[in-house]
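Taking it in order: structure first as structure tokens, then the write-up.
Of the protein chains in this complex, all but one are displayed in their positions.
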Amino acid sequence: MVQLGLVGLGKMGFNMRERLRAAGHEVVGYDRNEAVSDSSSLADMVSKLAAPRMVWIMVPAGGPTRDTVAELAELLSEGDLVIDGGNSKFTDDKINSEVLAAKKIGYLDCGVSGGVWGKENGYGLMVGGAKEDVERAMPVFDALRPEGPREEGFSHAGSIGAGHYAKMIHNGIEYGIMQAYAEGFELMEAAHVIENVPAVIKGWQRGTVVRSWLLDLLVRALDEDPDLDDLEGYVEDSGEGRWTLEEAINNAVPAPVISAALFARFSSRQKDSAAMRAVAALRNQFGGHAVKKAE
Amino acid sequence: MVQLGLVGLGKMGFNMRERLRAAGHEVVGYDRNEAVSDSSSLADMVSKLAAPRMVWIMVPAGGPTRDTVAELAELLSEGDLVIDGGNSKFTDDKINSEVLAAKKIGYLDCGVSGGVWGKENGYGLMVGGAKEDVERAMPVFDALRPEGPREEGFSHAGSIGAGHYAKMIHNGIEYGIMQAYAEGFELMEAAHVIENVPAVIKGWQRGTVVRSWLLDLLVRALDEDPDLDDLEGYVEDSGEGRWTLEEAINNAVPAPVISAALFARFSSRQKDSAAMRAVAALRNQFGGHAVKKAE
Amino acid sequence: MVQLGLVGLGKMGFNMRERLRAAGHEVVGYDRNEAVSDSSSLADMVSKLAAPRMVWIMVPAGGPTRDTVAELAELLSEGDLVIDGGNSKFTDDKINSEVLAAKKIGYLDCGVSGGVWGKENGYGLMVGGAKEDVERAMPVFDALRPEGPREEGFSHAGSIGAGHYAKMIHNGIEYGIMQAYAEGFELMEAAHVIENVPAVIKGWQRGTVVRSWLLDLLVRALDEDPDLDDLEGYVEDSGEGRWTLEEAINNAVPAPVISAALFARFSSRQKDSAAMRAVAALRNQFGGHAVKKAE
Partner (left out) sequence: MVQLGLVGLGKMGFNMRERLRAAGHEVVGYDRNEAVSDSSSLADMVSKLAAPRMVWIMVPAGGPTRDTVAELAELLSEGDLVIDGGNSKFTDDKINSEVLAAKKIGYLDCGVSGGVWGKENGYGLMVGGAKEDVERAMPVFDALRPEGPREEGFSHAGSIGAGHYAKMIHNGIEYGIMQAYAEGFELMEAAHVIENVPAVIKGWQRGTVVRSWLLDLLVRALDEDPDLDDLEGYVEDSGEGRWTLEEAINNAVPAPVISAALFARFSSRQKDSAAMRAVAALRNQFGGHAVKKAE
């Protein structure tokens, strides 16, 4: 059994603490929200850990994670190990690891997939960093990952940054898969050939080529709301899809499906499209085609 | 100078009559709208033409055109010639030509481009049919096409159907070009780096690689409404874009740009997207991500 | 236990016969290949069945299926039932069902998913037709579908044609999902950030959001050939993807992901692209950019 500091006890971190404790590990959590925190400050958390310490960061990517790393660089000591389990961009890992390396503190980046189901099912993990650091943190990874063969729910993807890189690609793929189901759903709804669209989708759960966990979740959503009309077709994106597309550009790799899925989200958030106003204006100019006047 | 029957005196047919008459040709027009018609019925129109007759159809594609062809097959005689200048699908030309061929009446299909500007600038013409029929109708084509070398505003594209096929492709390309400008416009509007977007677009009219007639029209639209916010980003499609994509499918030719332009129009007409409701529902299922509730 | 005639004992039909017999049903198969056939002709097969008969067709879509239906219309009698389990286009079902209805023979269309794994895992089934016919064939469907709740591997999608419509959409989605994984794979291979791409993909099998049966198959393929360089990036398409896109056009539903996946297959089969020769020619014209001369 190991001891772990855990910074960030939101939706993900809270559940991870539960899963780690259920596996018998000791977790000292810290969160600004006192109601869930095990310690009064980051310093207090660190003080409760025995050296060599291991601290898992589970706070929002970007500024909050970089700030936490900077603070930990002050609080931790040579030989300690920090693991960033948030959704950081892989380029942040180099920066974060160097800040810590200056104090001889180790660093691992860990992409975590599984969402709110991870507490129960385990989390898919993709890790970047040095082999010896990965070995050292393995009890933690083993507690967090799903049951079954380790290599089916965990990978050591490469050196620092590779874990978040793998997670970024994972999410880019996820965008594409979700959009594929979504297009099929919309087409079935629109064409009125299928009498019971939710029943067809439910019937795809076993035996078919398209069966997947995301399909199971779609069935679950349709069970609750068969036409999905309790919600709006408004979809946020959280960064990884954009970064995947940036990497496609940087590496000259065609990514038509992932980009289409990302653009569909952008469109979903527009009340009105400037581009389509331009097309409407052009049609009106050359063909005298009717346009809809804005109200 | 030739004599021509002209069926359909709407936005396009009316202007074409003007241009033909300005060139010295005799036009006997027929339209259900008595206010613009030169004859009281299709039969009356035909009776005013001297054999061998030449009749140009300029009515909506599909049913109306096919019906007109069927009526003309009854009214015309061996040796007469019918030209369909509407936006018919190329597959209709075979049917229409056979109806007429049974009565030994000739047939040409003619794709017409240029919109409301054609009266002044001339129309770009793409013709399908037999060489001798094309020769016979050449005075009409020469009056309708723009000034300058014939081969720069007119083509004999091939046998029956080839004229409308060429026009279909022309329109598919047009969709793509319009969408390209539109995406650039939206991006400049959104990024707030360019201080005067209409001035930049106006400045592209001479010397640049992207100069075109459509760009001139965009400048014209922006002169009238610099942010294009008098209208909605709602864009119809009139068939040719869909047919182009169908042909891409039939011929296993990738058409990512033309299809993207068509799909952007489909999206522009949706108040809410079932597909994006499905994506929102999935994100909510796995990540507990917030969704917008429909009102 | 029921008795079933089964026409077509290829890769799919052969396996289905095995699975049906394993479930205790009597199957009289017919195939032109005598080595696998249980009967010497279609007529011989029919003669071995007791009325009211049930015959499952599992031959290539289009001509072969329509021909088989026509022959069966001659051989079967009032009250018999034909099930087309092939990959027919949904528009064929109306034609086939009418041919049979003229002889008072019933008809069901059944989309079948699962490929070569269906024998072992069961097949996902989507059925179109009358409720009473579906009930009658249910023992067959129950034997073919996977174990577990019926509604998770089987659906009665609607009236005639709905089964193949659902299968068409299923395959369109399948194209999109496969392309999403494929783009992620290519990007990881190209970027050289991940040290062991197959290990990362294997590690996605449990706990992650992108876990699926197709992912399991990708792991299987990578186990055999880690860089997938034993094969060419040349991908056929079998019709359903094209039909899905046609339906998207017909219903004005945006399908950017499914179309991108289809176009990627079209491109994969081109040695050289005429479109890209045109782009290369244009760049050379305006910019004097170097072009690669064809050999």
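Just so it is clear, A, B and C label the chains in written order, and each chain counts residues from 1 on its own.
Assume contacts are C-beta pairs under 8 Å (C-beta built on N, C-alpha and C of every residue); 3 or more make two chains touch, one makes a residue touch a chain.
On a predicted model such as this, the values are computed, not experimentally measured, just so you know.
Considering A:Arg136, A:Arg269 or A:Lys292, the position touching the chain not shown turns out to be A:Arg269 (whole complex). Contact with the omitted chain, checked across A:Ser39, A:Thr65, A:Asn96 or A:Ser259, is made by A:Ser259. Among A:Leu20, A:Ile160 or A:Val209, only A:Val209 touches the chain left out of the display. If you put the missing chain back, the residues of subunit C touching it would be 11, 114-117, 178-179, 181-183, 185-186, 189-190, 214, 217-218, 220-222, 225, 228-236, 256, 264-265, 267-268, 272-294. In the full complex, subunit B touches the omitted chain through residues 90, 113-115, 118, 121-126, 145-148, 151-159, 161-162, 165-166, 169-177, 179-181, 183-184, 186-188, 190-191, 193-196, 199-200, 202-215, 244, 247-248, 250-258, 260-261, 263-264. By the touch rule set out above, subunit A reaches the unshown chain at residues 209, 237, 242, 245-246, 249, 252-256, 259-260, 262-264, 266-267, 269, 273, 275, 286.
Throughout what follows, only the chains that are shown with their structure count from here on.
Innermost chain of the displayed assembly, by C-alpha centre distance to the whole-protein C-alpha centre, is C. Relative to subunit B, the chain whose mean Cα position lies farthest away is A. As a whole-number value, the distance joining the C-alpha centres of subunit A and subunit C reads 33 Å. A straight line joining the Cα centres of subunit A and subunit B is 47 Å long.
Centroids built from CA atoms put subunit C at 38 Å from subunit B.
For subunit A, the set of residues that touch two or more other chains comprises 114-115, 179, 181, 183, 186, 190, 214, 256, 264.
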